[in-house]
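Removed from the display is one protein chain of the complex; every other protein chain stays in position.
Going by the order they are written in, the chains are A and B; count residues from 1 in each one.
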Amino acid sequence: MNLRRISRGAAAWFEERLGLNAVMELLKRKEVPQNKDTIWTYTGSLILLFFGIQVVTGIMLAFYYKPTLELANKSIGRIMTEVPLGWIIRSVHFWSATFMIAIAFIHLLSIWIIKSYRKPRELTWMSGVFLLVFTLAFGFTGYLLPWDDLSLAATKVGTDIPRSIPLVGVWVTKFLRGGDDISGDTLSRFFSFHISILPLCLLAVLCFHIYLIQKQGMSLPLGAQERVDKKRALPFWPNFVFREAIVWLIFSGVLITMAVLLPPSLSKAADLMAPAPEGIKPEWYFLFLFQTLKIFPPKILFVNGDTVAVLVIFAGVILFFCLPLIDNKPEQRKGKFITFAAYLFILYAVAMSVWSLLS
Amino acid sequence: MCVFLTVEFFLPVLSFAQQAAPPAKAPEIQAQAQSEKIVAAPQNIKEASRIYVFLGWMWVSIAVLIYFLRLKIKEVDRLHEIKFFLPDKK
Partner (left out) sequence: MKLKQSLFTRRQFLNGLLGGWLGALAATFAYPIVKFLFPPTPEPEQVILPLADYSSIPPNSIKPFAWGSKPGFIKKSDNGTLVAFVAVCTHLDCTVAYLADQRKFFCACHDGWYDDNGTNIGGPPPKPLRRLVLAEEGANLIVKREVTK
């Protein structure tokens, strides 16, 4: 009985019962078109790679992290100093978060610009917007967990913003904070969101997002001719997967290098009674929103400036969510304007972020 | 080939295995805990140099793997061209 025969026998046993060869056949039949837009198809799976890294490093950190007011900061300090190579695991988790969010934005912008959300892929876009919201929520909730001055201040500001929404605002803030103010309950709540609620929500929507992509296939660029493109398409397995493997290797290498050479430090534990530290800023991915809020005057007509700002941003998000429905004539002027709007948004976000950093 | 791979494989793993265990650094840890910030860093020069060895090994491996993957890509692309994978239409 040699190893090859045993493994073939085992595979056949499982195949008879699970029928998973069908999945492999699907992956072999699935095709990835080869055109000028193909490079952007690597962004989706990259997000998945970084999410996987987050889950693994997150689980490891959760083995030692203690989510209470008294011990949160101390337990991370212990991870960084006493647990073998703990500082590297924490650093990888920190950097993979940045990479994941950055690639998520790039993925979104590429879809916006090449208009992959056209019929029948509207739901893929909409579920994608949810995925982006969950990803940002991961970043927001995770940022509080070290419980140092900066994270407390950022969370105070961040959970205060919904308060300016009329009617429901106060309740949103209370729900996020577990009360009117930030306390140990806030930390427990954020931890629960970060390791339980958000992963479940993200996985559910992700399955839907990926199912749609498999079912509908890869989109073609605007104006492409299907027959011509089909000839040049590559099978997903093994051709595209090997190319993807190269991309994954390079990005993982960059991630590990940055994690090892630029690890995050830990400030001392937050003091709920202390005044806010100077120059607090949210993480880089919230800077443009933070600056947007700042440029609104305190009062517009008779309405609170913050309320107007939050409502404007909220309206923007709704428009954004409905983009495939709005862009129903992609080749015409409206469609061209929407593409131009993507570049405008990039310019705006970068400008606002830089302004926020420098001020 | 197997011998070559084994040697390549064990070399960096061994370097890690000889890593000094972090404890017995109680006074330093206390000093850090009381200071304003805990800076993440390797704890001693041995650990630091092992990390650099690891980074070097990682990038060398990535380069080698990319070289192999490019060969594989050429292979499967050529096979796809001659329609090797498609079911026979007979």
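One rule holds for everything that comes next: a residue touches a chain if its C-beta (ideal position, glycine included) is under 8 Å from a C-beta of that chain, and two chains touch if they have at least 3 such contacts.
Nothing here was measured: the structure is a model prediction, and the numbers come from that model.
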Which of A:P33, A:P67 or A:G86 contacts the chain that the document leaves out: A:G86
Positions on subunit B where the hidden chain makes contact: 1-2, 5, 8-9, 12-13, 16-17, 19, 21-24, 54, 57-58, 61-62, 64-65, 68-69, 71-72, 75
Footprint left on subunit A by the chain that the document does not show: 56, 60, 63, 82-86, 88-89
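The working rule: only the chains that are shown with their structure count from here on.
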Subunit A and subunit B, separation of their C-alpha mean positions in angstrom: 26
Subunit A to subunit B touching residues, read off their complex: 28, 74, 77, 80-84, 87-88, 90-91, 234-235, 238-239, 242-243, 245-246, 249-250, 253, 256-257, 260, 263-268
Touching residues (chain side subunit B, partner subunit A) in the complex: 19, 21-23, 25, 29, 32-33, 35-41, 43, 51, 54-55, 58-59, 62, 65-66, 69-70, 72-73, 76-77, 80, 85
